[in-house]
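For this depiction, one protein chain was excluded, whereas all remaining protein chains were kept in their positions.
Presenting subunit A:
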Amino acid sequence: MDINIEDILAELDRDSTTVVEPWSTSQQMRGPSDDVSTVLNSLPPTSTAAAAQGKQLGGSLLAREDYECLVAHWRNERCSPEILPYPHALMRRMLHRVQEQMEQLEAISMNFMDPDAMAAGSDVSGPANNNSMLPLLCMEAELERVRFVVRSYVRCRFAKVDRFSTYLEQLHGVAPQQFEELLSPEEIEYHARHFAILLDLFNNTVLKHMPAELQAINDTEGSVNMVDEPDWNRFVFVRVVGPRDGKLELDPQLITLPNGKHCYTVTIPELQEDVECTIGSIYVMRYAVIKDLLMQNKVELI
């Protein structure tokens, strides 16, 4: 006589949250680092500009989700052999938040210095002081970490742009649309200028002494291909995470195995072999095999 009432309970839960929702989302929207700022009570509410911008872009608004997304992008970028498409909207939001948070930090620390001569008069580091330094320090450390992730991500991409410059140049010629989606505007400029000065260097030192038919820097006809393509067949570690929203039944590619587990099937072309990637497990796989699933965010590199 077991009646499963979980769906009814879930419905009830959802009802009660709708009442609280405006408050809870606005609270969440401030992100993990902003939560501490509420302690200080000296903050203007987080600007609605960022939120509005995020809404236009159709992405998620929560700072925490954005950060997780960025970390996922960062990890994939560091592990994959090729340059992955640049997350334009996400990065714009992230950079905006960093800027905003820096301004807020500055404002708060000004408040610390300014109004209370009491703090200056007594022991500066005295913990007896009502407004403690702890939230400020936390915010600073938080900001420093976010900036590190962004910096590392951007630098990693720059390094790849350098490495595949001839390949990118070729891509630019063949498919300019794709080229522009792949790179951010800054990266495009960096690529163009670096390629130009590098070409200058080579022209001055080497190529001008060569006969005309050997002066190309991107010769693919010779005995050695001069365009360095990403190594599509490199082995990478992947973790299968499944669809982001967690709705397993909505994913058409997903197959249920007899033992109740869900998996994707991929084919390794040179072996003509099908592999079942069950959700939650880790595989070592050739990049080309896994690339489509990676683009759909159904696996992540580790």
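Note that a residue touches a chain if its C-beta (ideal position, glycine included) is under 8 Å from a C-beta of that chain, and two chains touch if they have at least 3 such contacts; residues count from 1.
Simple rule for what comes next: contacts and distances are computed from a predicted model.
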Per UniProt, what's the omitted chain called: "Light-independent protochlorophyllide reductase subunit B", "DNA repair protein RAD51 homolog 3", "DNA replication complex GINS protein PSF1" or "Ribosomal RNA-processing protein 42"? "DNA replication complex GINS protein PSF1"
Of the residues A:Glu11, A:Glu68 or A:Glu186, which one touches the chain left out of the display? A:Glu186
Out of A:Ala107, A:Ala175 or A:Val206, only one touches the absent chain, namely A:Val206
Can you say which of A:Glu140, A:Asp251 or A:Glu300 touches the chain missing from this structure? A:Glu140
Listed in rising order, the subunit A residues that touch the chain left out are 91, 95, 98-99, 102, 137, 140-141, 144-145, 147-148, 150-152, 154-155, 162, 184-186, 189-190, 193-194, 197-198, 200-202, 204-207, 209-211, 214, 222-224
